[in-house]
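On to chain A.
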Amino acid sequence: MSLAKMPNERKLTLCRKYYMAGFAFLPFMWAVNAMWFLNEAFWAPPYPEQKQIRKYVIVSIVGALVWLVGLISWVVVFQQNRSAWGATADYMSFIIPKGVP
Partner candidate 1 sequence: MTIAQFFGCALIAFGPPISMFAITIATNPIRTIMLVASSFFWLLALLFSSILYSAVTQLNNALVFGVVFSVLCQELFRFLWFLLIQKAEGGLRKVSDGNLQIVENKHILAYVSGLGFGMISGAFSLVNVLADVTGPGTIGLKGDPHNFVVASAFTSLAFIMLHVFWGILFVNAIHRRAYLQLAYVVLCHLLASCITLMNPAYSVTIPTVWILTILSGVLAFIVAGGSPRTIKAAFSGHSRILQVTTSDGSNPTGNEGM
Partner candidate 2 sequence: MQPAASRFDGGLALDDEAAISNNHLQGDGQQDKARQSNRGSEGRVRGEQEQVTRGHGGTRGHTHVPEPGENSQSAGEWKEREEEEEELKYGAQHVIKVFIPVSLCMLVVVATVSSVTFYTEKGAYLLYTPFHEESQSIGDKVYDALRNALILLCVVVVLTIVLILLYKKRCYKIIHGWLLMSSLLLLFIFTIMYMMELLRGYNIGIDWITVSICVWNFGVMGMVSIHWHGPLRLQQAYLIFIASLMSLMFIKYLPEYTLWMVLAVISIWDLIAVLSPKGPLRILVETAQERNEPIFPALIYSSNIMYSTLGMAEPDGNLASSRSRGRQPVQDDTATVGDAPVEGQAGVQRDGDTTRRRMVENGHVAVETVDGDSGFTEEWALHRDERALRRREQVNSHVRHHPPNVEYPQPHPRDLAAEEEEERGVKLGLGDFIFYSVLVGKASSYGDWNTTIACFIAILIGLCLTLIMLAIFKKALPALPISIAFGLIFYFSTSLLVVPFTEQLASEQFYI
């Protein structure tokens, strides 16, 4: 849907809803929110709600990045130590790769 045709208060509501939803372990939602409203928040001609949208967008970006970094580091740690952790790691594994120690 095109944001351009949305009245400002709706944009704000939408942005806020996405932002709130992101707290339910939904960093992807934050990422989408950030991407979607990025232009609206920073480059669109100014309007009253823009400030709040900008705030939400910034927090969303930061949140999404934190999640991304966290997730990547967890995956790296897990991959490094999978064999060392033994049964615990096997228990946690969704797929246990064949032929890889």
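Definition applied: a residue touches a chain if its C-beta (ideal position, glycine included) is under 8 Å from a C-beta of that chain, and two chains touch if they have at least 3 such contacts; residues count from 1.
Selection criteria: all candidates are chains of the complex that A comes from, given by their letters.
A quick note: this is a predicted structure, and the numbers were derived from the prediction, not measured.
For chain A, the touching partner in this complex, chosen from 1 or 2, is 2.
Residue ranges on chain A touching candidate 2, taken from their complex, read 1-2, 4-8, 10, 14, 21, 24-29, 32, 35-36, 44-45, 47, 71, 74-75, 78-79, 82, 89, 92-100.
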